[in-house]
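Missing here is one protein chain; the remaining ones are kept as they sit in the complex.
Showing chain A:
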Amino acid sequence: MSIHLYNIGKHFGATRALEPINLDIHEGELVGLLGPSGSGKTTLLRIIAGLENADRAREPGKILFGKCDVTNVHVRDRRIGFVFQHYALFRHMTVYDNVAFGLTVMPRKRRPSSSGIRSRVFRLLEMVKLEHLANRYPAQLSGGQQQRVSLARALAVEPDVLLLDEPFGALDAKVRQELRRWLRHLHDELNFTSVFVTHDQEEALELSDRVVVMSDGRIEQIDSPETLYRVPKNRFVFEFLGDVNHLEGRVQDGVLTCGDARLNVDLPNGHEELLLRPHEVRLAEAPSIESHLPVTITAISPVGAEVRVELQADWLAKPWLATVRHADFERLALCRGLRLYAHPRQWHRFKDKNSTAEIAARAA
């Protein structure tokens, strides 16, 4: 079931939570709503679900599921599954009763027989690998198990659309990773349309077919994770999608200077700010004709396949972050207090807040 939003806005009292926005989600797509807290992503999700009403503006907004206008359809008739941030399991019911709830409250005509309910609930519990815990109460389960119960409960009524609010927010890193993969597989297998909210860019990029980046009640960009990462539409998107190093200074005759640091750039004279991702910083023992950026290592942390190195210098307001491969780490014999030179592999520049990036690659 595809989802189309036209001119959907929301105010809470005098505060604007959502600017009037348009959004199209295709059938079978897994879309992530990504943004910092207060960006309106949860409000948007709740409006899609029908738990919140959009503003009744002069030009009223419209929500379509497929070709069906559901703007004024009550949440219980929208055929959605909603997974809440803290699961919202019925604490006085067993796991079995939680999952069966949606089936048992169906109107008598549509309700399956009790044996039908039983077999469907156990099929779902099997799918989330919890059939052995059917008689437990939610408080007896771990966070990850509760999350799986709440997914099974939402899927029991066979919704057309699955909506998830920060589904993995309260779980530890490892369980999170596992559940993410599991959800991705489930989505591919059952092929419903899903929208989920997250503030974790890694989660959004890993899980989504397309990501909607939001800030301050606006949609900043809607794109596939690759495009988003490679061609961010504006500075906010660029900065939100990963760690960013800043280099600020004056450009005079093609040379950007900042304290005792300098970098050859092909830019007109004036004040400039360049942005670099940690993997775009190369470390070497000597400066080059192109760049002279002396830095000191202040912290080293090996994280997975790479080593994260924190760099400090007089000319830097905020320390830089560089990621180094383990081979380079050993070759350069990096240690705290070591003085080195940073070389940008490439850098990004945004003329103003809303312009797209200008990327300059260097031979580094």
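Points to keep in mind about this one:
In this section, contacts are C-beta pairs under 8 Å (C-beta built on N, C-alpha and C of every residue); 3 or more make two chains touch, one makes a residue touch a chain; residues count from 1.
Operating definition for what follows: contacts and distances are computed from a predicted model.
Per the UniProt record, the chain missing from the shown structure is "Sulfate ABC transporter permease subunit CysW", taken from the list "NADPH--hemoprotein reductase", "Pyruvate ferredoxin oxidoreductase beta subunit", "NADH dehydrogenase subunit L" or "Sulfate ABC transporter permease subunit CysW".
Which of A:18, A:49 or A:244 touches the hidden chain is settled by the complete complex: it is A:49. Contact with the chain not shown here comes from a single listed residue; of A:105, A:299 or A:359, that residue is A:105.
Screening A:72, A:140, A:224 or A:346 against the full complex identifies A:140 as the residue touching the chain left out.
Although one chain is hidden here, its contacts on chain A can still be listed: residues 49, 51, 75-77, 80-82, 84, 86, 88-93, 101-102, 105-106, 137, 139-140, 150, 153-154, 156-157.
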